[in-house]
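Of the protein chains in this complex, one is absent; all others appear in place.
Now for subunit A:
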Amino acid sequence: MTVRRIMGLETEYGISVPGDPMANPMFLSGQVVSVYAAAQGIRSNQSSWDYAFEDPLRDARGWQLDRQTADPSQLTDVEDPTLANVVLTNGARYYVDHAHPEYSSPEVTLPRDAVIWDRAGDAIALESVRLLAARPGQPPVNLYKNNADGKGQSYGTHENYLMPRRTPFPDIVRGLIPFFVTRQVVCGAGRVGLGVDSRGAGYQLSQRADFFETEVGLETTLKRPIINTRDEPHAVADRYRRLHVIIGDANHLDVATLLKTGTTSLVLGMIEDGHLTEDWSIRRPVAALQTISHDPTLAATVELVDGRTVTALDVQWMYLEAARAWLDARGEDPEPEATAEVMGLWEEVLTGLGRDVMSCAPLLDWVAKLKLLEGYRARDGLAWDDHRLAAIDIQWADVRPEKGLVHRLRDRGMLRDLVSPEEVKAAQATPPEDTRAWFRGECVRRFTSQVFSASWDSVVFDVPSRASLQRVPILEPERGTRAQVGALLEQSADVGELLRGLATPE
């Protein structure tokens, strides 16, 4: 009965060296991550991530830290920069995934915090670019928060939502597919070009829609499914499932990110609660996904299995009305203001899109981008296959304020921001207080040199006085909050004291 839920966002940034399309993206991505980690005094080699799962406390005996690689100032000494992989002081993971630098935000509980720590990732990406640019002899490396290169390749922005394990997966599939097929009218990032390699001229709602081929599946890099079945909870597996959502776009606008995470959390809540009793299944959902994406007038219709013909907005209204009824029927919301914010903006956006799409330009990525592109088309008489429009689409997502077109619009006050620059700045270094990310991030900040490795569900310490590595599992996402361990961290002068405090029964 609430929008509150453990969640997080992952972004693979596009990476490019101007004038050198053949530059090695794995090496460059490693440099991006390493230079930022080094500036934080964090080792960037692979042992910074703990790949061990399920080990009990202090069971990682016998590992040896190779201290010769531990000098963070010697960036180029990292044996293989493509393995750069670190936990930051804000609890996020920053690493090389495939051929892209990826920022995986720390766990948050509210959509507004998802916005803040997502934008903190953009700030980290920007700082990485700046740090690299300041190195003598370094070719410039640019990062782009988008999901397609227009040549046939896509890279992801994923969402993660914690769910109770008991919710039957078929209910999730049935309840979510119509929602995922249609939510792009709210959280699509917009794209110039139709088809995976943009060979068709035109504009579409979503960066990602053309890259999906199936309804349900395990894969994320080929035959991409609307519902991804990866089941790696990074938490107590008996109790939780981590729903790994791969169908979203990278958003820049706060309202879009808030609604992407907030409305998805609400729909999951209804599914968990058995509230979605009607079957809104869409016929041929993959084709419907693309049909909807390819029509920025939002007039396109798709057919439901029950025979009704509906627009994407119709389906979104059905979910919104169901959510309203669910919230009215069931009280006990621990975060009523956060829920009300999501519901209010959801209704505002659906209403605006139904009346005049362009009225949502301050709120939604795909509309803001379309408005700019239409301005160019009108002024300069450009057809949709003009290179200038494709260039604007790419440059839209440049993380640098002086080049990124989203930044230009934001600086002109044309976008409705929900969070302040100060909140984003703080979140670059500070973890959310109300999840285990607090413990993870604070351990990295306070005991940087003694954190041997860390992961979503553990922190491993190398304590000089102990023969073995000391592994602290953090398998409960809501344990390790500031309220729970803030005082202990504050009082612990060193890791030894921290470990003794953690071992003491509460």
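Following the convention adopted for this analysis, a contact is a pair of C-beta atoms (placed from the backbone, for glycine too) under 8 Å apart; a residue touches a chain by one contact, two chains touch by 3 or more; residues count from 1.
Going forward, contacts and distances are computed from a predicted model.
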Choices "Glutamyl-tRNA(Gln) amidotransferase subunit A", "TonB-dependent receptor", "Prokaryotic ubiquitin-like protein Pup" or "ABC transporter permease" - which one is the UniProt name of the chain not shown: "Prokaryotic ubiquitin-like protein Pup"
From A:Arg135, A:Arg166, A:Arg388 or A:Arg479, residue that would touch the chain that is not displayed: A:Arg388
Chain not shown: contacting residue from A:Asp171, A:Asp273 or A:Glu321: A:Glu321
Which residue of A:Tyr203, A:Trp280 or A:Phe461 touches the chain not shown here: A:Tyr203
Hidden partner chain, touching residue among A:Asp295, A:Asp365, A:Glu442 or A:Asp457: A:Asp295
Missing-chain contacts mapped onto subunit A: 12, 14-16, 18-21, 25-26, 97-100, 144, 149-151, 153-156, 158, 194, 200-203, 220-221, 246, 294-299, 311, 313-314, 317, 321, 347-348, 350-359, 361-362, 370-372, 374-376, 379, 383-384, 386-388, 390-392, 394-395, 402-403, 405, 408-409, 412-416
